[in-house]
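The complex appears here minus one protein chain, its other protein chains still in place.
The first chain written gets the first letter, and so on, giving A and B; residue counts start at 1 in each chain.
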Amino acid sequence: MEEMILKIEDLCFSFRTYAGEVQAVRGVELGLKKGESLGIVGESGCGKSVTAKSIVRLNPDDVGFYKRGSINFDGKDILNLDTKELLKLRAKDIRMIFQDPMTSLNPTMRVGKQITEGILNAFPKMKKAEAKQIALKALKDTGIPNAETRYEQYPHQFSGGMRQRAMIALALAVNPKLLICDEPTTALDVTLQAQILKLIKDLQEIYDTAIIFITHDLGVVANIAKDIAVMYAGKVMEYGSSNEIFYNCKHPYTWGVLQSIPKVDADKSVPLIPIPGTPPDLFSPPKGCPFAARCSYAMDVCKKVEPPKFIMENKHYVNCWLYHEMAPKTINPITGQEVSL
Amino acid sequence: MKKDKNKISQSAQSVSSEKINVTKEMFVSIKEGSLDAEAIKRPSLSYWKDAARRFTKNPIAIIATVLLAIIIIFAIFAPILSPFTYDENNWAISNQSPSVEHPFGTDNLGRDLWVRCWEGARVSLTIGVLVAFVNATIGILYGGISGFVGKALDNVMMRICEVVGAVPQMLWVTILVIILRPGFMPIVIALSATGWIGMARLFRGQVFQIKELEFVMASKSLGTGSIWIIFKHLVPNAMSPIITSMAFAIPGAIFAEAFLSYIGLGLPLPLASWGNLASNGANVFLTYPYQLIYPSLLICVTMLCFTLIGDALRDALDPRMRT
Partner (left out) sequence: MSEVLMKVSHLSKEFKVGRKKYLKAVDDISFKVGRGETLGIVGESGCGKTTLGRTLINIYTPTSGEIELSGQVLDIKNKKIRKMLADKMQMIFQDPFASLNPRMTVGEIIAEGWAYRRLYSKKERHDKAVELLEIVGLNEEHANRFPHEFSGGQRQRIGIARALSMNPEVMICDEPISALDVSIQAQVMNLLIDLQKSKNLTYIFIAHDISMVRYISTNIMVMYLGSQMEFGTSEEVYYHPVHPYTQALFSAIPVPDPDTEKSRESIMLEGEIPSPINTPKGCKFSTRCQYVHEICKTERPETKEVAPGHFCACHFPLVDNL
């Protein structure tokens, strides 16, 4: 039985700005097992990136602060970890890749050296020669041709796709337990994106790494994630396996999103059903469910009280009042069936 | 962990930490047609109004502005209200230390320094503001044409700038003042002759940047002509750094005039400017220090105020406010 390597409970993170407090993450709960892949989807401002960065405490600590909650990774309490332990964790156990490889690769240092140094950071007792071998292997594994030559080059000599691969090599060379991917393919062309997604999936199998993949693209998350968390306005609206979320989703926000994208065979005679309005202002988040203002199924209770979590089978859970026993009968527009747990 | 007051349904648990009692009446559908989804709650603020608001919230900016206002008020009224004039010689009271009758003392010809300082303020401030305005005007025209037309014309115009700018400005100024003979207008002309180069480069850079923005393309596709685009789109958006630059240019001009006075090319006596007052005062500094201190103090405070205002303006006009 695989155990959880990551458990996030009631995570709350806010930013202090000149205009007040912005509550970026408001009570997120997530879990991940060894070797699994979790996708976090949501629109801009929903808090997915801040949540992911919280796992390694990469959020700015001068303007941001953790209001409450806990993050438990492999038995360690992340939010209370001392700096030395945290740095060790970032070097070896939890690695991250970002949207723009140019900001994670040091432009003044040769690529090979960066990877080797990363390995030595994680395994201080290792010999340099051995680390170099591992670095070369990582470059080869990520599909960079002529790894020996590329090892000596600088990031600007790499093409865009190769930089992405180099960043992945840098992250995976130390064989981390968890890899966090923050929109790594958003800025890439479609054909390159397909290559990188396949690469990440293949490497995940080889290295047996758990993955958290953050994106706003539903197609990408269908491709790469086994489980999906849907976030909105700083909270998790729904969580379940990929099949559950796409074929049996329970939250009106997820219904709304799936209905607003064109179906594979539909054309403009079949109208898209948009979600009216815009996401709420996180300076003063609304009481109750954040989606209530735009939800066509909203009830009085939704505006006043935050919905509790309703857990269904297959660890699928949803935060929505429609699943309360006192809620009126509603039809799920995706499945066509009555809403039930 | 079951704190809620509702019954637990068979196939699920619910985790609730709400203290509000959830009742059946609350499960009523609400019409979301009353959504004010598109309404904007905050009051409307134009860019300039918002910049003004940010400026006035800056305490240093307020202090500097008030100080400057005081100096300007004195510059206007002090000579009028004083019983003395700036060129009234009176050997009997020469080189007197500051007193109630002569708050800044008198100089070697017995002239009242208080009046001379404030007359000097009029002159120096006028030179400063005038030069800044002329520089800005020439700079905007030159840089605007160069940036907007671009290509070969821009190349030529910028090369001219570089050649002219290669010679130190003070050298140009000195030569021009010698040719035109020292005086108020000659000094203004000399300081404006090359001072516009910085503004021109600045404005040209802004124009280059802005004309590539999509709202300029949108305007073109509406069929508008170049003049319209320049005045409706380029100038309003490019003005901010120019305004800041002008705030910094004024003290530069004031100081340049002081410099000219030191090398004997300032305003001819008996006209008073801060520059020639400081220059004369420097000669007798060891015996009559007050004759240098007061004009210098005025120069320093004024320059500081303009610089602080310039800093505050730059921050206030900075389009950081993208939410």
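Following the convention adopted for this analysis, contacts are C-beta pairs under 8 Å (C-beta built on N, C-alpha and C of every residue); 3 or more make two chains touch, one makes a residue touch a chain.
These figures come from a predicted structure and were not determined experimentally.
Of the candidate positions A:N121, A:Q195 or A:T330, contact with the unshown chain belongs to A:Q195.
Contact with the undisplayed chain is limited, among A:N146, A:N243, A:S284 or A:T335, to A:N243. Only one of A:L87, A:M109 or A:L272 touches the chain withheld from this view, namely A:L272.
Counting the whole complex, the residues of subunit B in touch with the unshown chain are 38-40, 42, 44-47, 213-215, 217-225, 228, 232-233, 236-237, 319, 321-323. Mapped onto subunit A, contacts with the missing chain fall at residues 43-44, 159-162, 189-195, 197-198, 216-223, 242-243, 246-247, 256-258, 260-262, 264, 266-268, 271-276, 278-279.
Just so we're on the same page, only the chains that are shown with their structure count from here on.
Taking the mean of the C-alpha atoms as each chain's centre, subunit A and subunit B sit 47 Å apart.
Taken in their complex, subunit B has these residues touching subunit A: 4, 6-7, 9, 11-18, 20, 22, 24-30, 32, 35, 37-38. Taken together, the subunit A residues at the contact with subunit B in this complex read 276-278, 293-306, 308-313, 321, 323-328, 341.
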